[in-house]
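One chain of protein is taken out of this complex; the other chains stay put.
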Amino acid sequence: MTLAIEVRDLTRRFGSFTAVDSISVDVAVGEVFGFLGANGAGKTTAIKVLIGLLAPSSGSARVAGFDVLTQSEEVRKRIGYMSQRFSLYDDLTPRENITLYGGIYGLADAEIRARGDAMLNDLGIMHVADKLVSTLPLGWKQKLSFSVAMLHRPDVVFLDEPTGGVDPVTRRQFWEMIYAAAARGTTVFVTTHYMDEAEYCDRLSIMVDGRIAAMGTPAALKAEFGVSSIDEVFVRLARPATATAG
Amino acid sequence: MNQASSPVVLEGVRKTFGSTVALDDVTLDVHAGELFGLVGPDGGGKTTLFRILTTLLVPDAGTATVLGRDVVRDLWEIRRRVGYMPGRFSLYPDLSVEENLRFFASVFGTTLEKGYDIIAPIYQQIEPFKERRAGQLSGGMKQKLALSCALVHRPEVLFLDEPTTGVDAVSRREFWDLLHDLQASGLTIVVSTPYMDEADRCDRVALVQTGRILAIDEPGAVGARFPRPLFAVHGVPRHATIEALRAFPHAVSVHPFGDTLHYSDARVSLAPAQVITEVREWLGARGIAEVAVTPIAPGIEDAFMALMGDESDATTAGAA
Partner (left out) sequence: MRAPERIQALAAFVIKEMRHILRDRQTLTILLLLPLAQVVLFGFAIRTDVNDIRLAIVDAAPDDATLALRARFTGNGRFRIVATAATVDVLEPLFRRGEADVALVIAPGLARALADGTPARLQLITDASNPNTGTTMQTYAGAVIRTWQAALPGARQGVTIEPQVRMLFNPTLESVNLFVPGLIALVLTLVTAQMTAISLSREKERGTLEILLVSPLRPWQIILGKVAPYLLLAFANVVTALVAAWVVFRVPFRGSLLLLLAASTLYALVGLALGVLIAARTESQRTAMMGSMIGTMLPSTLLSGMIFPIASLPWPLQLVSNIVPARWFIVIVRGIMLKGAGVVHLWQELLVLTVMFTVLLAVAIRSFRARLA
């Protein structure tokens, strides 16, 4: 098994607070990996370390074959990132956003144009290619921003709550795009608060208080806890933690 | 229930912003003491609806009354008697928990002490942190503080705009438990959410999409509006199963749901057993393993997607 993400005893502290406490995760190439956890469990910190925005306090992490601490430039070239909060520039058009991201990742102009046109056609939004992103429906925006994050054909793509607030049909279309990307060999690392979406993942982990409390395929996790949905697994694991933290 | 006693009534409400229609002919009424849900994706008009009910916006057409008062004419009385928690965290991050609460109490002409018993079940959970700045609270605690601030003046109707968005599944459950406790004390609550699974926690729900109400009903009854038999289909590998099932000539819809697919068949009158056999054969012939097909009762999300129907955006999922 070739590993796209290889995390060993990764710890990140802020002062006396340990946000990520010695976690180890392996994600195989082409896998759709769900990274779940309660608010404040350390998910965001862990992702920031993996995409090279934060240095680990101890332990190591390799993404797309490179060390996130010592080879972060190489890592960044090979990953895509999309979050609900920030993805596209609202005051630019889809085409301008595509040109911008293509330029950032050093694609040739002809390449950007070709990939951009193909993307806009596939999404069926060619007719709004030159309208401002702020005027597009949320569902279109989210699908477009995923496609833009995939523009430079990254080895690994990190998705931070990509489907928040999106209607159920678009949400599913979004997941089909994720599957299509995984089928082409891209590794997908995704967080979500929709527990039914967690079941769409090949494997997932649940973080509680900085540690990984459970990891496995959705079916294995449900069997392990003797419950019928990931929602129940999540509640079992996270309830004691949140009871004290509020 | 007769409408005159309904604390929230909307009739033919329409609101546009420029060329965008935010609300289109919305009619609904919320019964006294009800926990009423507005369920639907972002951009559907839920926030605009709340802003009209809280007298922040004036409808272009139609009428809206809260506690029997007109939202346009009687804004000051309505403002005194309702509580409102806007969609995003709207407290002062540089003030402490207690300072925020005391401030909002005085704004409504009351004090923390006078409102304490009503907020106690919620506030006591965050009271140990009352000296902490609101900006430093965790997501779940922020929600509880915001709810306390919206309740401290003992409102008769509570409006909550997406209180659980971006909150993890456990905190969401706890929040809904709190809402049920509040409802038990006689409060009328109108709450919006983009999470379909939360609809089950409401007495009645309105499904809202692109400014229109798709349906208003009890959550258990909404599923019955699904027009066709529905089946849960399991197959490995999953993505191939979806594609194969879509190619089935009688397929109307194929949607992933958790670890299965929800499949509806165009042949409404055909015996379910027959459908099951045909689907299994079709998938088996296309190399799908571990095929399992069972008839199921449609849920809210199934109904929502069916009702969205032609209103949904015309885009198709595609590979980038």
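All chains are identified by letter, namely A and B, in their written order; residue positions are counted from 1 within each chain.
One rule holds in what follows: a contact is a pair of C-beta atoms (placed from the backbone, for glycine too) under 8 Å apart; a residue touches a chain by one contact, two chains touch by 3 or more.
None of the values given here were measured: they were computed from a predicted structure.
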Visible chains that the absent chain touches, using the contact criterion stated earlier: B
Listed residues B:V26, B:V82 or B:L137, member touching the removed chain: B:V82
Residue among B:V107, B:A184 or B:V268 that touches the chain left out of view: B:V107
Touching residue (missing chain; options B:S6, B:T55 or B:S264): B:T55
Residues from chain B at the interface with the omitted partner, ascending: 17, 51, 54-58, 75-76, 79-80, 82, 84, 86-95, 99, 102-104, 106-109, 149-150
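In this text, only the chains that are shown with their structure count from here on.
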CA centroid of chain A to CA centroid of chain B, Å: 25
Residues of chain A touching chain B in the complex: 37-41, 84, 119, 121-125, 137-140, 143, 146-147, 150-151, 161, 164-170, 172-177, 179-181, 183-184, 193-196, 199-200, 218-219, 229-231, 234-235, 238-239, 242, 245-246
Touching residues on chain B, where the partner in the complex is chain A: 40-44, 125-126, 129, 137-141, 144, 162, 165-174, 194-197, 209, 238-239, 242, 255-259, 301, 304-305, 308, 312-320
